[in-house]
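Just one protein chain is left out here, and the rest sit where they should.
Which chain is which? They are A and B, in the order written, and residues in each are numbered from 1.
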Amino acid sequence: MNFLNTAATFVNAAIIQGIPLLYGATGEIITEKSGNLNLGIPGIMYVGGISGIIGAYLYEHSVETPAAFWCIVIPFFASLLGSALMALIYSFLTITLRANQNVTGLALTTFGIGVGNFFGGSLLSFFNESGSIAVITTGGYYKTKLPFADSLGLFGETFLSFGFLAYLAVIIAIVASWYLNHTRTGLNLRAVGENPATADAAGINVIRHKYLSTVIGGMIAGLGGLYFVMDYTCGAWTNNGFGDRGWLAIAIVIFALWRPRSAILSSFIFGGLYIICVYIPGLSSAAKELIKMLPYFVTIVVLVVTSLRKKREYQPPASLGLSYFREER
Amino acid sequence: MSKQKAVKEPFIHITKKRNDMIWWKAWLIRGAAVLLALIVCAFIIVLLTGYNPIEVYKKMIEGSFATKRKVWALLQGIAMLLCISLAVTPAFKMKFWNLGAQGQVLVGALACAACMFYFKSTLPSGLLIVVMLFAAIVAGMVWALIPAFFKAHWNTNESLFTLMMNYIAIQLVSFAVASWVTSGSGVLGLLNADTNCGWLPAVFEQKYFINVATVALLTVIMYVYLKYTKHGYEIAVVGGSENTARYIGINVKSVILRTLAFSGAMCGLAGFLLVSGTHHTVTETLEGGMGFTAIMVSWLAKFNPIVMVLTSFLIVFLQRGSSEIATAFRLNESVADILTGVILFFIIGCEFFIRYEVHFRKKHKEGEE
Partner (left out) sequence: MATAAIELKNISKRFGSIQANKGVNLSVNKGEILSLLGENGSGKTTLMNMISGIYYPDEGQIFIDGEEVVIRSPKDAFRYNIGMIHQHFKLVDLFSAAENIVLGLKEEGKFDMKKVCARVAEISERYGFDIDPNKKIYEMSVSEKQTVEIIKVLYRGANILILDEPTAVLTPQETQKLFTILRRMRDDGKAIIIITHKLHEVLSLSDRVSVLRKGEFIGTVKTAETNESELTEMMVGKKVTLDIKRTDPVDPVDRLVVGSIDVINHDGVKVLDDVCFTARSGEILGIAGIAGSGQRELLECIAGLQKVQRGKVLYNNPQTGEEENLRDKTPLQIRQLGVRLSFVPEDRLGMGLVSDMDIIDNMMLRSYRKGATAFVERKDPKNLADTIIHDLEVVTPSATTPVRQLSGGNVQKVLVGREIAAAPTVLMVAYPVRGLDINSSYMIYNMLNEQKKKGVAVIFVGEDLDVLIELCDRILVIGSGKVAGIVEARDADKNEIGLLMTKSDSLQEGGAADE
């Protein structure tokens, strides 16, 4: 029974860790399906988080008693707006101005982390307050569990004790998977990422698809940041608190072979690997660090194995990283 | 063909490749982009702080040049960033996207620190430094060769591979630090603080002199290597066209491996300079994001080592200046990242106006080319 409890806590914690990764991975998959390798995702996730915090802070401080509805809605849309603007910068530079995707993405990450940490650290000083920023009321609303979760015993505690953003992540991943595989525009989008020249010849607006998928992908990824600051840390911001999770999300994209549905389980596995060292008894602190290496190591193995097997379905979108210019052949 | 095709297509505006722009014009555009970026940054600063941006920029300049110590700190910052930028350049010239400089630097630093840790009392400082240098170079080399091997033989995506290698390196460092540190703090602290064994000595009373001089030398070496040696020439051919490389009998695989070995070795060397010449310890944040910044430095300089001095100066100056204003105006240090980001966006974006031409549709019908 004790073991079962520990296992349940572990699974629960793995899911909590996995949710931001899932948002990031789903967003990046949608982006990459259009042929854009957006290495700015880690930065976008920071911005998604801080935008939510700013929205919440401004709202909490403008009314006497914050209402639950607005506490949820304002940060949510603030977060979407922030990450959409970030993704737009990337899109404009890489799609319209055809800049190098790697360089632009890395610059965006630098910028995004800077924006996150700057506002996270300085927002209060603009209002002549001190200390670190925390929007606990909003965080509390974001953390609200399903009402019947507690009545379902261990199962409820393990799988149903999350705030709504956790479920939304899974839903978005499933919808993304359905969109990519079973809709007309999803098919067109995949064609853009595989072979933009062919897509163009078939009358698909390549530029529009690239813009839309990059911006929507960025917005989804940004929600991962929002989940982290609102749910995971209860509305408190710590600089660099989000850590390298953005890169882990990019690793998941590879691990899940560019499939949003596989990304769900992959994210939870990676979330688990991220914290498993805490749950293995008797580990030295050094061994814990070694175990934290696992997600990256596994990703490399997947990358190598897929390139060895050369199975076409498992490869990255064929035009990934290349900008499209119709007159260039 | 592409040129001809565009001539009569009735688009509202068409953009297309242009013959190379005269170099000074291109640099004029880049300069204008930086200027524009600084203006935008000024707006951002005013918006955030309400201070006079001129004041702020003045503070920034003071932050880098006010005292001799600050100038040396600036030089040291440039040297380290430049060193890593030089390291990634040959690979980029070959169109091998090595995003793993961070990891390569870290393993170099780790190897170096390990030597300091294990040989502290057994070797004299001079010999220890040689061993450290060697260990760092080999470690960096190995770290770069792993992805290169898979790229050369199975075309495994190198940017994703090297990216993952970064985090393995970070964890390796954490692992080593955790195994070496027995006290509760979990911080390694200065290695051999008592003996200074394995520390690069100060020259002309300047702690960073050796670092700066080494990188200055490396800049020249890299410039010569890329421009005047057979290896450098082969790199350019492989980067330009793999088919042509095969046509004249270049073994593309071995060029990839050789170049990445060199690239990784230089990253390892940067790790050595960071440990032996700068921090005398190792932490997982030792390279401070320079691995990624270096990619931008190299790319912005169009892979020219001499121009890289300029671009790395620009970035280090910005970062140091921003942290100066951060303290002076009680802002958060991250303002540096924001300003760097904005300036990078402008420089990245301006390349478009160098490489492409924007036509707006006018009355005249037929193009005259």
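In this section, a residue touches a chain if its C-beta (ideal position, glycine included) is under 8 Å from a C-beta of that chain, and two chains touch if they have at least 3 such contacts.
Here the structure is a predicted model, which means the values were calculated and not measured.
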Of A:N195, A:S262 or A:S285, the residue that touches the missing chain is A:N195
Hey, which of B:A178, B:V237 or B:I338 is the one touching the hidden chain? B:V237
Which one touches the absent chain: B:K25, B:K58, B:H153 or B:R246? B:R246
Considering the whole complex rather than only what is displayed, give the residues of chain B touching the chain that is not shown. 1, 4-5, 8-10, 19-20, 228-234, 236-237, 240-241, 243-244, 246-251, 369
Residue by residue, what part of chain A touches the chain that was omitted? 182-184, 187-188, 190-191, 194-195, 197-199, 201-204, 312-313, 318
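Please note the rule applied: only the chains that are shown with their structure count from here on.
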Averaging C-alpha coordinates per chain, one finds the centres of chain A and chain B separated by a number of Å equal to 27
As the complex stands, chain A meets chain B at residues 37, 39, 89, 92-93, 96-100, 102-104, 106-118, 120-122, 125-126, 239, 244, 247-248, 250-251, 254, 284-290, 292-293, 295-297, 299-300, 303-304, 307-308, 316, 321, 327-329
If you look only at chain B, which of its residues touch chain A in the complex? 1-2, 5-6, 16-17, 48, 97, 99, 150, 154-157, 159-161, 163-168, 170-172, 174-179, 186, 289, 292-293, 295-296, 299, 330-338, 340-342, 344-345, 348-349, 351-352, 355-356
